[in-house]
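Removed from the display is one protein chain of the complex; every other protein chain stays in position.
As written, the chains take the letters A and B, and residue 1 is the first residue of each chain.
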Amino acid sequence: MKKLLSKFPGRLLFALIAVAMLGLAPAMMAQDEAGPVDEYLELVEASGAEYAPAFDFFTVSMLWTVIAAALVFLMHLGFATLEAGLTQAKNTVNILFKNVWIISIGLITYAVVGFNTHYPGDFNGWISIGGMIGDLNADGGDTWGYGGLSLAMTGFGDFIFQAMFAATAATIVSGAVAERVKLSSFMVYSTILVAFGYTIAGSWHWGGGWLSTLGGGDAAFYDFAGSTVVHGFGGAAALAAVLVLGPRKGKYTKDGIKPILGHSMPLAAIGVFLLFFGWFGFNGGSVLSANPGPLGLVFTTTALAAAAGGIASILVSWAVLKKPDLSMALNGLLAGLVSITAGADSVTVLESIVMGAIGGAIVVFSIIFFDKIKVDDPVGAISVHGVCGIWGTVAVGIFGGASLMSQIIGVIGVYTFAFIFSLVLFLVIKAIMGVRVSEEEEFEGLDISEHGQEAYSVSS
Amino acid sequence: MKKLLSKFPGRLLFALIAVAMLGLAPAMMAQDEAGPVDEYLELVEASGAEYAPAFDFFTVSMLWTVIAAALVFLMHLGFATLEAGLTQAKNTVNILFKNVWIISIGLITYAVVGFNTHYPGDFNGWISIGGMIGDLNADGGDTWGYGGLSLAMTGFGDFIFQAMFAATAATIVSGAVAERVKLSSFMVYSTILVAFGYTIAGSWHWGGGWLSTLGGGDAAFYDFAGSTVVHGFGGAAALAAVLVLGPRKGKYTKDGIKPILGHSMPLAAIGVFLLFFGWFGFNGGSVLSANPGPLGLVFTTTALAAAAGGIASILVSWAVLKKPDLSMALNGLLAGLVSITAGADSVTVLESIVMGAIGGAIVVFSIIFFDKIKVDDPVGAISVHGVCGIWGTVAVGIFGGASLMSQIIGVIGVYTFAFIFSLVLFLVIKAIMGVRVSEEEEFEGLDISEHGQEAYSVSS
Partner (left out) sequence: MKKLLSKFPGRLLFALIAVAMLGLAPAMMAQDEAGPVDEYLELVEASGAEYAPAFDFFTVSMLWTVIAAALVFLMHLGFATLEAGLTQAKNTVNILFKNVWIISIGLITYAVVGFNTHYPGDFNGWISIGGMIGDLNADGGDTWGYGGLSLAMTGFGDFIFQAMFAATAATIVSGAVAERVKLSSFMVYSTILVAFGYTIAGSWHWGGGWLSTLGGGDAAFYDFAGSTVVHGFGGAAALAAVLVLGPRKGKYTKDGIKPILGHSMPLAAIGVFLLFFGWFGFNGGSVLSANPGPLGLVFTTTALAAAAGGIASILVSWAVLKKPDLSMALNGLLAGLVSITAGADSVTVLESIVMGAIGGAIVVFSIIFFDKIKVDDPVGAISVHGVCGIWGTVAVGIFGGASLMSQIIGVIGVYTFAFIFSLVLFLVIKAIMGVRVSEEEEFEGLDISEHGQEAYSVSS
């Protein structure tokens, strides 16, 4: 009874307002020609009359979804500039070209096969290859009927937001294989990876697959915006590709590790700040509505984890390397961001700082470690996305109330699949067309050898 | 009395809502001073009581309008960096300076004369020069009363969104005349072009002019976000300017075409990705409300057309030029975007891909063609904006349900006007003050000769 009363006044109040507005309006406004309010009411009605009282909330949520999609799109510029900045000038055209390819083919394959593979509806929980999207506005797809409150957007909103994520996996790999991968081979590889690899793994969690039903669903794997199913997938795929490809010539010599410096730290910094900016769409958009409470929390935890990652990485790398290292500072921001992505909606302010800081520390040691074992990753993608992806996902089992066991199972499942998928795909491509440029081409730079064009002309 | 009656129903409605709220709420909340809801109701009432039930939809639509305006603003950074990247280092200061000028003078002239020329209200359908904007929030300009559901924004929202478009025409020309145009002459040219040329042509379509009434309005010209009236206008104006100006020295020699390479492909890539990003505001904002169905469709068709343009341009240019060309890939993305701009709200997913892909193919051949006929356009602006603008506009007559005849008439009308306006203006300026720098200045670079400053200092 007490509960009933506590709920009743709000409902009644709301109902009365709606009655006043909607029930009496026609009678009173009979004489006018159709004005904005009439047209608005038609719009509301077209969205499904039963959804009327929630139309405006749906509208603002959908608006947020498409803005978030645009922000995630901009992350691709961030990846492109970060990768270009941290590599040599002689491979810059190649890197930019790859990134144009990745976002283009990522969007198109996601329309043709990816979206309906990622979200297959009822399926066996493991794999279901889908077909091309049609008119997602049809059959109530432009109303609440599409996804309800847990996915407060239209079908096209859902598509475009997810489409912007899809190419991320290939972009992460792109950084790790930079400066020696054969262009045409990478184009084939990235197409198949984003069309099938990323979407199948994603369907396990976000598409209603086996990760979403662990423990009867009560102890399901939890990965808010994709520490594992986006970043981890890309990092694990990158590791496999790098193992097949081998290090850049001259990196690991008998005289020890010879650093190959990036050619433009401003480009790298532009990249990281744009990624940070876009991450507000990546994590914020994953609220899947404009619900004010979660939205503010997610923005806050995301920003604080990044900041904590940056500070931790600065301090730890300073202690270890004996100098304030800009690359580590930049990777620290990204490490913090990957570390909060799985749990941005379910941790406290203090926990987000701790999670980000630990991520920022991890990334320093991880980058040093992979260099020591001669896994040559020019931009640190395996450490930032792969290793911090593990930490971020597991951390939700420690801080965020998820089942630690499910988190570990999810990490193992997705990382294993990504690694094997990437490994097999890369090996097949290697057998058919090769995956690496010749030593001469690598020495000359891919810009000249693959594209016949330099990034920086001094023709004048 | 008449006035009272005309207002009465809305007032009554509002009063009833207020009764529901204020009559019942106090009973439930009893004691308090004016809280947020009271203030909110005052806000709603101030917006015109009859619009009350649609106030929140108006608010979210207006929010989208100003965010979209900011995104379109950012396109000017995209144009600046693309143009700078695709030209020589010695002209970079000049290009950046021109772009600061263009956005500044574009905004100011749009306030002083442009807006009311662009949207003159009742006029002869061809030309009506307007005066300076005043307080657009007055007289219900900050309510639904301003534009209704078909323009769900305040007067200032309408102004600022359109103002960001206005300078685009001059920016497109800027790229085509780069590296040899005289600065002061271009400053005069661009001022007049954006103040009068762009706005007069635009008034024919968006201002209720003759293009909007073709076939009695039933078969009116259709150009959703401006393939013709923005991009086409700029491309045609650019062609006229280039014909008067002539090619850069040393480009077309008796030994054939000598490519003059851009000096920074990262800058060019930053430019194209920012343009792509900003286009979500350009096309998305052209929905003119936050209506969820169209918004999701427009974001989707815009992104897919760009992606298809990028892929088509990569494949076609690879086949033609025998190498994977980054400039063509970048221009392919833009070609796809221009190609979808006229019909982004009225085609299917598949059609958007086809339209973008054809645009991406066209741009390759168009750039080669203009080079062959010795029309020297350093950044490919005439092909991207002018030629693809034709394709995008005509395509709405093929795929999007518009009248093919009206589309063709519109293209001919606007392109002809833009070409002649630009030609006459440029010739007059040439006669009075000259339009081209001297051969020595061109050789030395405009940065030193016009600005006495280099873009890249090595003073240290």
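What we mean here is this: contacts are C-beta pairs under 8 Å (C-beta built on N, C-alpha and C of every residue); 3 or more make two chains touch, one makes a residue touch a chain.
Since we're looking at a predicted model, the values are computed, not measured.
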Requested in this report: Kindly state which of the options B:Gly155, B:Gly175 or B:Gly309 is in contact with the chain not pictured.
Outcome: B:Gly155
Report task. May I ask you to list the residues on chain B that touch the chain which is not drawn? Result -> 21, 25, 28-29, 35-37, 39-41, 43, 47, 55-56, 58-60, 62-63, 65-67, 69-70, 73-74, 76-77, 80-81, 84, 92-93, 96-97, 99-101, 103-108, 111, 132-137, 142-143, 153-157, 159-160, 163-164, 183, 264, 267, 270, 450-460
Report summary line: Note that chain A touches the absent chain at residues 7, 9-11, 13-15, 17-19, 22-26, 30, 34, 38, 41-42, 44-45, 49-54, 56-57, 60-61, 63-64, 67, 71, 88-90, 144-145, 148-150, 152, 260-266, 269-270, 272-274, 276-277, 280-281, 284, 290-293, 295-297, 299-300, 303-304, 306-308, 310-311, 314, 323-327, 329-330, 333, 348-350, 353, 445
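The definition used in the following text is that only the chains that are shown with their structure count from here on.
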Query raised in the report: Taking each chain's centre as its mean C-alpha position, how far apart are chain A and chain B in Å?
Result: 30
